[in-house]
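Here's a slice of the assembly, chains where they normally sit.
Which chain is which? They are A and B, in the order written, and residues in each are numbered from 1.
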Amino acid sequence: MKLITAIIKPFKLDDVREALADVGVQGMTVSETRGFGRQKGHTELYRGAEYVVDFLPKIKLEIAVPDDQVERVIETLAETARSGRIGDGKIFVTALERVVRIRTGEVNESAL
Amino acid sequence: MTEIEYALNTFYLLVCAALVMWMAAGFTMLEAGLVRARNTVEILTKNVALYAIACLMYFLIGYQLMYPGEGVNAFWPGIGFGVSAEHALADVTAEGSEIAFSSLADFMFQVVFVATAMSIVSGAVAERMKLWAFLVFAVVMTGVIYPWQGYWSWGGGLLSDLGYSDYAGGGIVHMAGAAAALAGVLLLGPRAGKYTPDGRPRAIPGANLPLATLGMFILWMGWFGFNGGSELAVAGIGSANAVAKVFVNTNLAAAAGLVAALLLARFLFGKADLTMALNGALAGLVSITAGPSTPDPGLAVLIGAAGGLLVVVSILGLDRIRIDDPVGAISVHGVCGILGLLVVPLSNDEASLVGQLAGIGLIGGFVFVTSLAVWAALKATIGIRVHPDDERAGLDFAECGMEAYPDFAHGGD
């Protein structure tokens, strides 16, 4: 099992969620976050004093998937989250050693 | 007029003017509560600026346009500047004088009305219009369009003789504001994401409902000045009784509008929709504004309730035909403004249905067409709609360079 973490642009969330559901993803966890990267922020003035908005709003998706779904999920994510403009985000994949479904105590693939 | 009557009337008008000025804060809070957080600074800026512009433009040319004394003809008032001369003691107290109050108090009371009309426009075009285009429109609307049509009725122009009756401005102020708003919305189009690809409206919840509720209360309170002051005199038994009746009817119509909208929304949606209740109260207020001094309180309740029902239906209807009005201003002020004008003859013999229809057609038509022309000119020149990226990210950074709630994490994109 893998944990796929994707940082995407907020306005892509709905599309991504629907596309993921279409390829069989049944659950995910979503957080608001701020990103810093090649996409530059903007400098603003507040009462004449400068401030830089350099952390831009992003959405983080965490999706635990069985090994055989990994490719499909990554592909779907990359396609639907892509706007082609800088700042589209990243996908990170890490190994998941164990998963437990709290409600039932089921573990690993059957817990997903 | 005795000195003390003149003084009491003047003071009464000034108190009412302060209450109507306060309505500007009400519109601001209502709108700031009903847009998304990312468009809040822009709508705040728009509202404070439009109030200021309205005051300055109406002072500059609007007031003399609307009340020229002697107009050029029934349609065109002619140009004038500033305010009228103040009344001298001898003139006021002269035998048979009908000078009832200070002319500057009159200006003060009138100037806050034009701000109200302009505030109505602001909410309808929220979350997508360019700030500076809006402010340019405000200059024309408050300096020319509003006072020009105002001349026809209150200023002694062509509507004065047609039996058009509009006590506190249900048509002259509210419907006029809504007509300008409608013209703007039609040229502007709905907010990005407001409709699904197959045309169904999507919900775009307002970011701060306590603010919206506060706005409604402020408007309700201010309306006592708006309607109550429109009697233009209080210093006699007849006028004092009239003002009291206006207060009572205004309050009851609002209450009935609120309850009616709340119940209808409960029936339609299965839940208590706060925003519809707020709109219902305002609908009740608008509905009674064209004639709050003639109906019995029981009739005022019915008129307010009709407004409350109508506003829900109208909001749903406009939403369906893709007229995207984030705060419901067109329904509240336009549709219910018309309702209010049409029911005046029920209790007021001096009003006729024909006269009311004439007023609706002339005022509504004139304001709509001239506004459309101004909006179109703006669209063709500086543009009226922000860039789609700015709309998505929120107008606040793009137009004002700051956020309304920078300390709070929020879901802008």
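Methods note: a contact is a pair of C-beta atoms (placed from the backbone, for glycine too) under 8 Å apart; a residue touches a chain by one contact, two chains touch by 3 or more.
Here the structure is a predicted model, which is why all the values come from computation and not from measurement.
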Chain-type multiplicity across the complete file: A x3, B x3
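Convention: only the chains that are shown with their structure count from here on.
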Where subunit A and subunit B are represented by their mean Cα positions, the distance between them in whole Å: 46
In the complex with subunit B, residue positions of subunit A that touch it: 9-11, 32, 42, 44-46, 53, 57
Residue ranges of subunit B touching subunit A (in the complex, touch as defined): 392, 397, 401-402, 409-413
